[in-house]
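Please see the structure below; I have some questions.
All protein chains but one are shown at their positions in the complex.
For clarity, chains are labelled A and B in written order, and residue numbers in each chain start from 1.
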Amino acid sequence: MNPDTSDTLVRVRSLRFAFGPRVIYDGIDIDIVRGKVTAILGPSGTGKTTLLRLIGGQWKPSSGSIEFDGIDVHAQSRSELFELRKRMGLLFQSGALLTDLTVFENVAFPLREHTKLPESMIRDLVLMKLEAVGLRGAAALYPEQISGGMARRVALARAIALEPEMIMYDEPFTGQDPISMGVLVRLIRGLNQALGLTSVIVTHDVEDVLKIADYVYVISGGKVLDHGTPDEIRNSKSALVSQFLNGEADGPVSFHYKSATTYEQDLMAGRA
Amino acid sequence: MNFLTPATEGLRGLGRATLFLLTILAAIPGALLRPRLIIQQIYSVGNLSLIIIIISGSFIGMVLALQGYRTLVNFGAASSLGVLVALSIVRELGPVVTGLLFAGRAGTALAAEIGLMKATDQLAGMEMMAVDPIKRVIAPRFIAGLIAMPLLVSIFSMMAIGIAGGHAIGVELLGVDDGSYWSQINQSMHGGDIRDMLIKSSVFGLAISWIAVYQGYHAAPTSEGVSRATTSTVVVSSLAILALDFVLTAFMFR
Partner (left out) sequence: MQSRSLELLVGFFVCLGIAAVFVLTFRVASLDSVGDSGSSYTITAKFENTGSLARGASVKLSGVRIGRVREIGIDPETFQAVVSMEIDGSRNNIPSDSNLKILTAGLLGEQYIGLEPGGDPEPLKNGSEIAFTQSALVLENLIGQFLTSFTQKEPSAAKKSEESAEPKAAPKSDGPAPAPAK
């Protein structure tokens, strides 16, 4: 049931990663197919953001490999890594806008850093990107003057400014009202269809992502629980997956962060 | 085993800081190609420190003149007041006091700014946009600190010796002869003294900028981490200035 491997843009193989003693990934394989929208679902705190940072080469896995277009991300020199990163965009959960620059300058930032385009061209490009996310009117504002949802849309405009081959979206839908949500969903699909962009969407917003994703991975507890097309996932036999999709607190996936002691032990310890 | 941990941690920190300095130095040629970024930083570490430097320079010159006059007049040597002020300022107080003020005014601002950029993922965001934060953010600030310090020290010394400091008190207020104020200074100071002053202030500028950007860049990405980075910047740079001052003075002592 694996996607066609010859057309894989990102290939993650037996990846392990840990923060000190806490194991985040315990050997996972993920394939991200070129030109498709891949969704990565999982409960909060499983390490979805961590996965994106690993793919972007900011953190190193303890073992296993991540290849981007056949190039091992973690075997590159610093400058080679930067070349590789020009081909991918990452939309941070927080937006990560540069606070000393206006919205306009934030979107212009990658263009100014990596191209020698004339000022008028940069202006047109930036306004086009801002128009696409519906924020052309906010061009002159500073990041502290816009809301969290707007900041994430600005970050999206910035991520697509250089037109990379792949964009990784970290929770793009949180903080969006239904209208801008619809716009974002259409935008992501549109970018994907018009430019053949590969998209990776990390989210816990199950229903919306199942509408636009071509392929879905469900991860939890350091493992891939299930993967397949949205329809396959919806009909998954796995108890874990259906618990996650239906949002039940009780089930194989624990809502609680793993603890060494039981709840009762903790409460009693305070009285001793 | 336990008492070794702080020592090894200290060594690790020093090693990390040294490697960090080497990375910055390697990024400097690239950063020099973008003078606009450096100019912006000179403004925030230099221009914005100007007022405090001018005011404290004047006051320190005035105090030196008052104190010096009281002692010198007992020996009938009031005309040497200028020498006393000029030597103390150029050889010691200029670089040291400016360095301490610079660490407090510009060093902390640098550390806090960089620490906050880290805490809010701005540095990580830049890295993911294939922009090297060392080249884009750290190196211009480091270079600006390096350029601004000797200039600030010179301005401080000029204020303290001439214009508003020692000259104002000694000549205008206490009646030391203007001619002998300057001629005595001329006779006992050499170009070498000014050169040593510039060397000292450049070394201090390097130390402060290095410490500030290191503390900011390696701050824990929390509000507490940023506040700790600012505090350490002041503490570590002040100690570094005083220790370096001793070493440099010992070398320059002829």
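Note that in this section contacts are C-beta pairs under 8 Å (C-beta built on N, C-alpha and C of every residue); 3 or more make two chains touch, one makes a residue touch a chain.
What you see is a predicted model; the values in this text were computed from it and never measured.
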item	value
Omitted chain - touching chains that are shown	B
Per the touch definition above, residue among B:86, B:100 or B:169 touching the missing chain	B:86
Sole residue of B:78, B:161 or B:234 that reaches the chain not shown, by the stated touch rule	B:161
Omitted-chain contact residue, chosen from B:117, B:152 or B:244	B:152
Chain B, residues in touch with the chain not shown (by the definition above)	36, 39-40, 42-43, 46-47, 50, 77, 86, 90, 147-148, 150-152, 154-155, 157-158, 161-162, 182-183, 185-194, 197-198
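Convention: only the chains that are shown with their structure count from here on.
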item	value
Centre distance in Å when chain A and chain B are each reduced to the mean of their C-alpha atoms	44
Residue ranges of chain B in contact with chain A within the complex	116-117, 120-122, 124-132, 136
In the complex, chain A residues that touch chain B	53, 56, 58, 78, 82-83, 85-86, 88-90, 92, 94, 96-99, 109-110, 113-114, 155, 158, 162
